[in-house]
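This is the structure I have questions about; it appears just below.
Below is a slice of the complex: some chains, not all, each in place.
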Amino acid sequence: HAEVFAAAASLQPVMEKISQEFEREKGIRMDAVFAASGQLAKQIEMGAPYDLFLSADEKWARYLEKKGKLEKVRPVAECPLVLWWESAEDPSLDLVKDKRIRVAIADPEVAPYGALAKEYLEKIGEYENLNNEERLIIAGDVLKAGLAAKSGGAGAAYIPLSIAKKLEGSWTKVPMPPQRLFGGIVKDRDALAALVFYDYLLSPPAAELFREAGFEPVQD
Amino acid sequence: MNALLDAHINELIGDFHLDVSLRLGREIGVLFGPSGSGKSITLRCLAGLRNVRFGLIALSGRVLLDSDAGICEPPHRRKMGLLFQNLALFPHLTALENVLFGCESTGKRRAKSIAREWLARVRLESLENRYPSQLSGGQRQRVALARALANEPEMLMLDEPFSALDGPLRRNLRRELRKLHTETGVPILYVTHQVEDICALGDKVFFIEKGKLTGSNRISDLIRGRGRVDLWKMMGWGNVFQGDVRFCNEGFPSFHWASGDLALKDVSGPGPAIAFVRPDRVRFLDPRMPVDSELSRNTFSGKVEEVLLDGGVLRLHVRTPRGHWQIEQRETGSHSEVFRQGDEVHFAIPPGAIELIFLEEMKGEENLGSSIVEVRA
Amino acid sequence: MERALIISLKVLAIDIPLLALLGGGIGWLLARRDFRGRELASLLVQLPIILPPSVLGLYLLFALGQINFFREAGFLFAFPAAVLGALLPSLPIMIQASRAAFAGVDRELEEAALTLGRRPWEVFLRVTLPLARRTLLVGLALSSARALGDFGVTLMVAGNIPGRTQTLPLYIYGQVESLNFARAHMAALLLVGVGIASLCLVHRLESGAHERLA
């Protein structure tokens, strides 16, 4: 079997491209497993045969690190929060004040972008209003928040740029710090290819693919 | 008397063809016929549980079915009670609740007393809280009977209501049924295999065979011996042969049929006829004694196939080369022999005991086909 | 947790009657009525159980989003959607159970009730239903357990809005994701408790039913 990297589901399109590119360049095949970061983390904790872990947020990477299952934990890329809707023109950030519009965010308890959106909405003093007027839609994760808006269930959604790019429509960046995705090597698996792949994520070809998908590579 | 029930049914079930016409007044009619002849299906058609191809059913002036006019009342509006051959007791209800189910419309309290009364009439008063699964076969049958009777329909149909019951119980229930009939006057149609039931309960009997009505008769006529004798045969009693009467070269009359011939006495004329011999007119012969000259041509020898003792009457079924004969004897007489199955017996038929019905005389006692037309008018 | 419990209970309170009526009704139609396309219908109603909840939820989301009425009425991502989300994947279980239940009722008993002068609906209520009860209740128990535990469809069409659409399973999910395992266990226990309570209820109803005769 090839070595396996496990990545947050929202990274699926970009990570598939990067691993293809990696295989083409280095001749090493990596298998990919996508699921929610939390699920992956718990599977790794229970000994899942994954060699590399890419979490959508810092929390789950640190969780595994603390359990002694993950090493070399570091941020890999970052992605800004945007306000997205279906129409052709970019949405105004004041859209949320419109009483007719329902907005979707990811679950702040679960998804870092949900928490980020909540933080933003609180900062501009709209969170309570939205909630009281039942205009706030809390979807499971960022993808579901996007789908809520795309299906018409919500007027707009706060989602990461990476999702927005794929949903088409148009978006406006939200003035909040971007959210970082973290990676790490699973301990005690002697996975050489995974180490190579982990480094490859920081290489220029990978950075290009990240950018295309709406991420910004992080170097520190 | 004007018929309360007037029914004509023509229906096909698989390859079984049912074509039956019935008229019944404020009477008890018996549907009598061999197993598989279509009795149960007839009742189902009358009750409306089966869609009939062609048919006309009227009860007390109400047209329940007229396939030409497209009228077909659903079963629950026909007011025809039916006791099913396999009972159809509600397994989730107790005996009392089963009976109550049929008579609730009269108000809770009253209904309960009616239901209790009926359970008592069928001798089940102490078992009212039992579920059907906790009752014996005959007890179940009685619950079903009580349920049908308590319902007070405008017509009652009973499919072998007493088949699982013993003699004394049967007698009691027949009495209850008669009483109900006298009180309410609803027509009752019931299916039975027991000749006993016909006589004890019925006013009129319908004979049915292979889906066709083969005859109908008032029972009082049967009892007075005025019915068509071949009906006796249908009821399983008597010796009946179909053949013809001839005058031989010496001028003596005789009856010829498929498996033999019999000498006759004083006959009106030759022609196709039915010969009927009452089993009790058959005379046993002692093989060691000379035979009376009158009987000489009419002697038989055969093997006893079955010996039945019915109260004081000994009934034998004897197979001979000239057919199968029923013989009856009082078993009281001191000279009465004891017969056993397989014994060889000798007997004779006195010519005077042979009743003849010439076939021309046999024009339908009751014109059944035409009765249908009246209802339409 | 209490709010999630209450929402779950509210969903159940609406879904159980709906399951009984809709599932029972459709099952009855499939068992007792002969109409064109019956077999097709019987296959279609089973689709929701084949599709994984999240996929089912996705289709449902887009289907409802297309329909203006639901859009305007704010049906999606609100309590009604939670009700629907739990209902849909559990309905096939109820439909199949009630189909089997009604098919198993002896017709002759219904006929007997008819000849006793009972109207068809009375016959249904007093003969058919009691005789089918056992299997119907088993179906209701299973399907309402499924409704209680639904996660994927609800999350997709109703979201996970605390106090409005967050049912117990969604709450558990949230707690697990935020690493609050203790609370997640508590909630799971609660969920199982509610489930068992409702199963017990059904069981008590069921045990009253009497065995059928041969």
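Note that the chains take the letters A, B and C in the order they are written out, and that residue 1 is the start of every chain.
Convention: a contact is a pair of C-beta atoms (placed from the backbone, for glycine too) under 8 Å apart; a residue touches a chain by one contact, two chains touch by 3 or more.
Quick caveat: nothing in here was measured; it's all calculated off a predicted structure.
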> Since just one copy per chain kind is on show, how would you write the full make-up of the complex?
Replying inline: A x1, B x2, C x2
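In this text, only the chains that are shown with their structure count from here on.
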> Can the chain contact pattern be summarised as a line, a ring, a star, a complete graph, or none of these (other)?
Replying inline: line
> Chain with the smallest distance from its CA centroid to the overall CA centroid?
Replying inline: C
>> Among all chains, whose Cα centre is located farthest from the one for chain B?
In response: A
> What whole-Å value do you get for the distance between chain B and chain C if each is reduced to the mean of its CA atoms?
Replying inline: 55
>> Could you work out how far the Cα centre of chain A sits from that of chain C, in whole Å?
In response: 35
>> For chain A versus chain B, what separation do you get between their C-alpha means, in angstrom?
In response: 89
> Where on chain B is chain C touching in the complex?
Replying inline: 47-49, 74-76, 78-82, 84, 86, 88-92, 101-102, 105, 131-133, 147-148, 151, 153
> Okay, in this complex, where on chain C does chain A touch?
Replying inline: 58, 61-62, 64-66, 71, 74, 76-78, 155-157, 159-162, 164, 166, 170, 173-174, 176-179
> Quick one: in the complex, what on chain A touches chain C?
Replying inline: 36, 38, 59, 63, 102, 104, 107, 109-110, 134, 136-140, 144, 147-148, 151-154
